[in-house]
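This structure is in structure tokens; I'll ask about it shortly.
For this depiction, one protein chain was excluded, whereas all remaining protein chains were kept in their positions.
Just so it is clear, A and B label the chains in written order, and each chain counts residues from 1 on its own.
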Amino acid sequence: MIHSLVLAALVVLLTLAGPRPGLGAGRDLVIGLGGDATSLNPVVATDSISYIVEWPIFDSLLELDASLNVKPLLAESWETSRDGLTYTFKLKKGVTWHDGKPFTARDVAFTFYSVLDPKVTTPHRAYFDALAGFPELTAKENPKKPEELSVRPIEVVDDHTVRFRLRYPSGSFLAVLVNPRAGIVPEHLLKGQDLNTAEFNRKPVGTGPFKLVEWRRAERVVLEANDKYHGGRPALNRVIFRIIPDAVVLLQELRSGGVDLMENPPLTEVARLKQTAGLRVLTADNTSYTYLGWRQDVAPFTDLRVRRALNHAVDVPSMIKEVLQGYAAPAAGQFPPSSWAYDPSVKPYPYDPARAKTLLAEAGFKPGADGILTRDGKPFTFTIRHDVANQTVKDTAVIVQEYLKRVGVDARLEPLDWPTFVKKLFASEFEGIVVNWTNHHDPDPFAYTIWHSSQWKGRNFAHYKNPRVDELLESARRTAVVAERKKFYGEFSKVLMEDAPYVFLYFPQQVYVTRQGYEGFVALPTFGGIYQSLKAVRWTGK
Amino acid sequence: MRDGALARLLGHRRGLIGAGAVAVMLAAGVLAPVAAPYSYSSQSLTQRLRPPGRAHWLGTDGFGRDVLSRVMWGSRVSLQIGFAATALSLVVGTVLGGAAGYFGRGTDQAVMRAADAFLSVPALFLVLVVVALFGASLLNTALVIALVTWAPAARVVRAECLALRARDFVQAARALGAGHARILGRHLLLNAVPVIIVQASLMLGQAILIESGLSYLGLGAQPPLPSWGNMVVEGRQFLASAWWVAAFPGLAIFVTVLGFNLFGDGLRDAFDPALRGAA
Partner (left out) sequence: MTDLRSYLLRRLGFAALMLVGVSLILFVLMQLAPGGPEAVLIGGEFSAEAAAQIRARLGLDRPIAVQYVTWASAAVHGDLGRSFKTGDPVARLIADRLGPTLQLTGAALLFAVVVAVPLGVLAAVRRGTTWDTLGSAVSLFGVSFPSFWLGIMLILLFSEAVPWLPPSGLAEYGRESDVVSRVRHAILPTLTLGLIQMAAVMRFTRSSLLEALRQDYVRTARAKGLADARVVWRHALRNALIPVVTVIGLSLPTLVGGAVLTETVFAWPGLGRLAVGAVFERDYPVIMGVNLVVAAVVITANLLTDLAYTVIDPRISYQ
């Protein structure tokens, strides 16, 4: 008994005596993440948390401005040849790696040759499809080495000049040279190493505004300001990523001062957070989109009327207003409203359950005894697979199921854990899916890989095939003139919407909550948009 | 002795409160298909997160579904899982534990080592692996909970049988030439029934808690099917703005588990007169 009393007294004493929770006088920035990074090497890292954490550590040749156009970063200036096949970049002088060694064009060449190297496991390779010699360098059988090519795709002209040669004029080439997929890595530390497993991936060295101090697995990653950063030392002292898997607890940490920035709070709390003194809410559009999809080559989805009916069955504006609290834009295809490829004349199907029922009736479905539609004795039922860990996707799937039920379609939800889900997805083993798909700020990379009929073994796991779409995507890819690309993508969006391969649902916005007093956040309307601006963030205390 | 036990049980206040609580929850579950005011899945996006009121006695959740109906249906799901898991676990535990306690020696060693093997793998590990393989259905959830809880049950039964084995009436039965099965079944296990029943009531509560833990990790009953566990998990994000979404299923869990525990206490005290608490 005595023991418990003493213990209790001790506890109370310590509690009161200790300093208030919370970090630093604001010169540090603590960012809350829901999971840990996998690898901090931009060449091989592929998950979104790794992208976020490595972003401040590495620079790329270019970066994005608020309208998602490219502007110089490590590359000071560049020239494009008339035929659009050669890009010559002049690199900034006086840039050093975190270990003090000088940054040169050799590092750039090394980085991108590594991306092209078939021995390195990296999905970023596909983004550089336009480079000369791409098929030969990346061939499965007997890939060539760069020295063996007659036309070198990447050439070191001198210490501060690097030249890229393309095999077709690509409009998206400059757009892919930005973080997070194109960070430059140091040749002097990685030459001769296996990039897949190098110790470097855990102890990265970059040219970025912050350098790695400590990585405690599943706990935190600590970065500190790079005094010698070529763009000027960042105002923040340290950036600390804290890993807090429980979203509710993460929000609580933000409120009690243990975390200064988090993304994607529960949307119903945002209104309250906006009212909370000491916190600020930032929103921005995003490129990733959520959709209800299905196998295009499996009945009854082969019937255009059925696909259109499903589109009419879901009340997207209501979903956005009520569930997403307005923090989303309705989707009418592959491109978000903030993209230059977006064509406002292409509209989504309006919510019209009566029309949905009519179309389904035309397709030969009749309501059965329990309200479920049947055709030739078979009920219209299918399973919808989705990722169990993504709360918004889960919620969306539940709502979609309900809307489908109201028009007589019986959809069964089958949540799967991520490894299983991805496997089945890319093996095309599914009937229906609800997915939130990441996207790129340039229309080509994802539009092509998702909708082109040559990609059935890749991202076109739904097995969509439309020759007109193929044509349009290829044309858009092979020209660098934005106006022309825009035309092709506009037509592409129109054709796609008429074909109704998916129910495109919405583009969820990025929502960030941060502590009042930090200035300088710029949330670009693309993935991880806010992390590019960390070097400009400062604490003013207001 | 039975009659005495029953009388003691009926006079045991805490035990009766527990029984009452459990009975209410059971009734809610059994009657859900007919008595629930709404279906557990019908949504109304414009009626989201309404506080308790006339139309919805316990309010609505994030999809506009009626919380009261879902708590009632959740009772079905959670209790189904609980009873199935406990039954499975007890059957296996009793048979193995009884054999271990009675036969001793090799059987005892074998069973105890098997129990050790199950106990030495972290419970949630086993659970995750099974669910990853076979999917998160109600049956699998029950199965996996049983996998994790049979060993303690076996130990309890074994201990009881060990103690009983040395008692006079067992020796007498042996001397009279009764066979093993008869002794085990008739004398030992029958007398171990009180212990088993007490164990059962405690395990029921535990099974419900484990199911809610599974829901927290994303396993367990999947939406739109309601279980108290997944309702609490879904509702946690609204704790500040719509506390009722998580509070009522949480309360249901608390009341039910508490009820089972109180009832178990009552049973234990009733069967053992010396341990009787104040009535």
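In this text, contacts are C-beta pairs under 8 Å (C-beta built on N, C-alpha and C of every residue); 3 or more make two chains touch, one makes a residue touch a chain.
Computed from a prediction, not measured in an experiment: that's the story for all the values here.
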| item | value |
| --- | --- |
| Residue of B:Gly29, B:Gly82 or B:Gly205 touching the missing chain in the full complex | B:Gly205 |
| Residue among A:Arg27, A:Arg216 or A:Arg233 touching the omitted chain | A:Arg216 |
| Residues of chain B in contact with the chain not shown | 14, 104-105, 108-109, 113, 116-117, 119-125, 128-130, 132-133, 152, 155, 205, 209, 212-213, 216-217, 229, 232-233, 236, 239, 250, 253-254, 257-258, 261-262, 265, 268, 274-275, 277-278 |
| Interface residues of chain A (partner: the chain not displayed) | 1, 3-4, 7, 11, 14-18, 20-21, 23, 30, 38-39, 46-48, 121-124, 126, 140, 196-197, 201-202, 216-220, 222, 240, 242-246, 248-249, 252-253, 255-256, 258, 417-426, 437-438, 457-458 |
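Operating definition for what follows: only the chains that are shown with their structure count from here on.
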| item | value |
| --- | --- |
| Distance from chain B to chain A - Cα centre to Cα centre, in angstrom | 44 |
| Residues on chain A engaged by chain B in the complex (per definition of touch) | 247-248, 266, 268-269, 272, 315, 318-319, 322-323, 388-389, 391, 394-395, 398-399, 401-402, 413-415, 417, 420 |
| Sites on chain B touched by chain A in the complex | 41-43, 45-46, 48-49, 62-64, 132, 136, 218, 222-224, 236-242 |
